[in-house]
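Missing here is one protein chain; the remaining ones are kept as they sit in the complex.
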Amino acid sequence: MTRLVLEAKGLAREYGPVVAVDDVNLSLGEGEFLTVFGPNGAGKSSLLGMLGGAMRPTRGHVLIRGQRLAYSDVEWRHQVGILSHRGFLYGQLTVEENLRFYGRLFGLTDLDQRIPERLERVGLADRIRFQVRQLSHGMRQRLSLARALLHDPDVILLDEPYTGLDPSAAGVLRGVLAGLRDGRRTVVMVTHNLKEGLELATRVAIQVSGRFAWEGTQADVGGEAFERHYHRVVEGRS
Amino acid sequence: MTRLVLEAKGLAREYGPVVAVDDVNLSLGEGEFLTVFGPNGAGKSSLLGMLGGAMRPTRGHVLIRGQRLAYSDVEWRHQVGILSHRGFLYGQLTVEENLRFYGRLFGLTDLDQRIPERLERVGLADRIRFQVRQLSHGMRQRLSLARALLHDPDVILLDEPYTGLDPSAAGVLRGVLAGLRDGRRTVVMVTHNLKEGLELATRVAIQVSGRFAWEGTQADVGGEAFERHYHRVVEGRS
Amino acid sequence: MRTYIDQIRAIIWKDLVLELRTRERIAAMGAFAVLAAILFNFSIDTTSTRPEDVAAGLIWMTLVFGGLLGVGRTFYLESQDNALLGLLTSPVPKDAIYLAKTLANFALLFIVSVLVLGVFALFFGLDLGANVGGIILVLGLGSLGFVALGTLFAAISTGTTMGETLLPILVFPLLVPMVIYGVTSTGRLIAGRPFDEVEGNVRMLGAFAVAALAAGAMLFRYVVED
Amino acid sequence: MRTYIDQIRAIIWKDLVLELRTRERIAAMGAFAVLAAILFNFSIDTTSTRPEDVAAGLIWMTLVFGGLLGVGRTFYLESQDNALLGLLTSPVPKDAIYLAKTLANFALLFIVSVLVLGVFALFFGLDLGANVGGIILVLGLGSLGFVALGTLFAAISTGTTMGETLLPILVFPLLVPMVIYGVTSTGRLIAGRPFDEVEGNVRMLGAFAVAALAAGAMLFRYVVED
Partner (left out) sequence: MATAGMRRGGTALTLVGLAGLVFVYWMSFFWVSTEINQGVVQRIFYVHVPAAWTSFMAFGFSALASAMYLWLRDDRLDRAALCAAEGGLVFGTIVLTTGPLWGKIAWGTYWTWEPRLTLTLLLWFIFVGYFMVRNSTEDPEKGKRFAAVVAIIGALDIPFIHMSVIWFRSLHPEPVVAKPDGPSLPADMLTTLLTSLAVFTVIFLGLFLYRYALEGLRAEADLRSRSTAT
């Protein structure tokens, strides 16, 4: 097996009485791509939040390359890229300024080349001078994606990345994600689109009421049959 | 032909130098269901905004049942229901309070029965006392949908309603939309999901760079072939 | 008409619920008034200055400050999930939205200003005597005029759409006459002069409030339309 | 270290660009300052009260209240598209975020307070003479101390359900010592006394600012972690 990159041990998150994530264990090596499916409110976003260090677990902990996440340390954050439901973008800054701002926070120095190149890749090159609030929904999602991957992270956490993308942008994203399967990265993706989700995954999980109700690999998943399987798992558990 | 309900004549919307919607003409009768596809930034949301009276056209105008939209008049708004990218929800109010608030604005009197019934339908009944900001992404989308349809509008405008919904909620939505095809309503839906979009449509349009680059009916659309057709239209025009 | 009033009530109810969610807000405002009074006390040397002379100015300063703070929040709440657009696309006349917002703001600001008056009277040992009613009337009219303009002002500067930076600068000078009338009348009343003496000023304040309300109700639609 | 400074610069740059684009805070603070000056001009009877006696107090009151208005909005900007979370998940130490926010706020507040000084000098006909430099130094240190505490507590109050209302309740009690030093030294300098006479007070102001900055930089991480 390849080197372990991202692990979760007994991870749990509660919001007052609501148990959003409940005892999730996980270990992902280099080059692995985990897709998490699950009904609304199953705790997928909360799980990603904890894996990315955006949220402290109520119980349990996360390890990156064997190191327990230290919230006061910032070094490991260079390795992580997060795309969440909310874009983390400033509406009043332009597309270019948003990326430049994040680039500087990550200590990148080649922003003058990097930014146009990335914008080209997500098809936003002609909007570089637009303020974010002037962008359409899908353009914003493209920009969030560019932002999340700007610093070439090794660990990539994507929460419903296909949201709002038109068919060609979805195609581009598929290409980008396939490009990430270069054996050096670890990806966790949450999506509701079974087809898109299965396409690139090396591993698949179905989260229900906070727990992983089912886990498997590509091989366990028989194409068309997966949809029925998903519904069976979800109904069996919730 | 059935009675005309929703018409657009030479509709255009510019944001400074950007032409978002460009000379769109449209006429939809009772019972018609128009799906609009198109790349990000094509102007679909802007078009819906104008059809729903949320945004004034730069040129052209909209008619509802032959009456030109008067922005100072509020009567016709009773007939229109809008689901936009943004949910129009108050994060600090509970699910129930949000619906009650909108219900009162629309002058509904049977809210005590109506609200629980609608929440049941979108599968949020158990969250009735939750504040909206405590909901997950998909739950919020379900609530926005309930809000948009709360007053049983005749003209329904949906901007990417499937966003964030899990497979079963998507199934529920499909049911709700099918229920709307009762011959008395007029629906315009924007989506990027070709399959979901075609399923219920009686008419289909592909918008590119503000204009309707292609329009047709269910019959013109040959199942699988539509995806190729879509890409051809988009590439030919943009 | 019944719908109109019910819609206004729905909006006010919603605004006040949102306020109450932030629970002890009234208590917080009380504490705020006390602390402001303490702070004033330290910043003004009461051996060389008589409290009566400055109290009116300080009360109005708190009113203006509280008003700016409160009114500024009005549309922030609405902008969170674009809820304002939800309001604008519902069958509520624009002037109803404006009136509801203004009244909700007024309720809050008026409570604060009466609270501030009480605290100041206590701390500075002001003898308000028979003029209490008059002062409260003045503060009420002042609050109303302030929120009537302030709500419009806030809608503009929240940059719903049309709001570029020129308009606030146009609205702002309008507040000045009101503040002048308000402070002068409050000051005289605190000094124990009879109400008759300030009646003209109070009329002006009233006229100002009414004019501001009318202008706001009429102009609001142009500020928020898209 | 180079990255650290560059990160701070990036955040300050971003905050100031946003402020220049929207002018939200500077407009509110400026409007408040000018209104306050006008208020006092009309509320204080200059025959019985010498302007020099109250000017220092009023300047500081305006500074405190104006600062509150400005500082309270610091984290609003960030909350729009959850941008604060973007900041917190980037490899920027929390104290750098704190320092950057504090400095950006300082820049705004300092400008406003110098503005207020100018407006008051103009309205009350104060003769600042050779002490201008000293007064500006005092206001600068005061602003720094204020934003150092204010930014920390703004982060706290934004995180509570009470929002901005809580901010004054938390900061006022802590500000009092600073205001006492500030007002006394400003008052003396306005009265034309030599700088030596207030040097001790100014030192205390400086010490307060440094202590507040240090405490803020150390404690901020506990406020924003999630």
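When the chains are written out, they are named A, B, C and D in that same order, and each has its own residue count from 1.
One rule holds for everything that comes next: contacts are C-beta pairs under 8 Å (C-beta built on N, C-alpha and C of every residue); 3 or more make two chains touch, one makes a residue touch a chain.
For clarity, every value in this text was computed on a predicted model and none was experimentally measured.
Let's see if you follow the contact definition: name the visible chains touching the chain that is missing.
Those shown chains that the absent chain touches are A, C, D.
Looking at the full complex, which residue from D:I12, D:V34, D:L84 or D:L152 touches the chain that isn't shown here?
D:L152
Given that one chain is not shown, which residue among C:L35, C:L139 or C:A155 touches it?
C:L35
If I consider the whole complex, including the chain that's not displayed, which of D:V64, D:A83 or D:M162 touches that chain?
D:M162
Hey, which of D:I111, D:L174 or D:A191 is the one touching the hidden chain?
Result: among the candidates, D:L174 touches the missing chain.
Provide the residue numbers of subunit D that touch the chain removed from this figure.
Missing-chain contacts on subunit D: residues 149, 152, 156, 159-162, 166, 169-170, 172-174, 176-177, 180, 211, 215, 219, 222-223, 225.
Residues on subunit A that touch the omitted chain in the whole complex?
Spelled out for subunit A, the touching residues are 14-17, 19, 22, 56, 58.
Just checking the interface: what residues of subunit C touch the absent partner chain?
With respect to the unshown chain, the touching residues of subunit C are 22-24, 28, 31, 35, 38, 41-42, 46.
Here is the rule we use: only the chains that are shown with their structure count from here on.
Using the contact definition stated above, find the chains touching both subunit A and subunit B.
Touches both subunit A and subunit B: nothing.
Which chain has its C-alpha centroid at the greatest distance from the C-alpha centroid of subunit C?
Farthest by centroid: A.
For subunit A and subunit C, let me know how many angstrom lie between their CA-based centres, rounded off.
Centres of subunit A and subunit C (C-alpha means) sit 47 Å apart.
Where in subunit C do residues touch two or more other chains at once?
Residues 21-22 of subunit C touch two or more partner chains.
By the touch rule stated above, which residues of subunit B touch at least two different other chains?
In subunit B, 92 touch at least two other chains.
Is the chain-to-chain touch network here best called a line, a ring, a star, complete, or other?
Here the contact pattern is a ring, one closed loop where every chain has two partners.
Inside the complex, what are the residues of subunit B that reach subunit C?
Within the complex, subunit B touches subunit C at residues 49, 52-56, 71-72, 74-75, 77-78, 80, 82, 84, 86-93, 97, 101-102, 104-107, 132, 147.
List the residues on subunit C that touch subunit D in their complex, please.
Its residues touching subunit D are 21-25, 28-29, 31-32, 35-36, 38-40, 42-45, 48-50, 53-54, 56-58, 60-61, 64-65, 68-69, 72-73, 76, 157, 159, 165, 168, 172, 175-176, 179-180, 183-184, 186-187.
Going by the contact rule set out above, which residues of subunit A touch subunit B in the complex?
Within the complex, subunit A touches subunit B at residues 15, 18, 38-42, 45, 85, 123, 127, 134-139, 142, 160, 163-170, 192, 194, 227, 230-231, 234.
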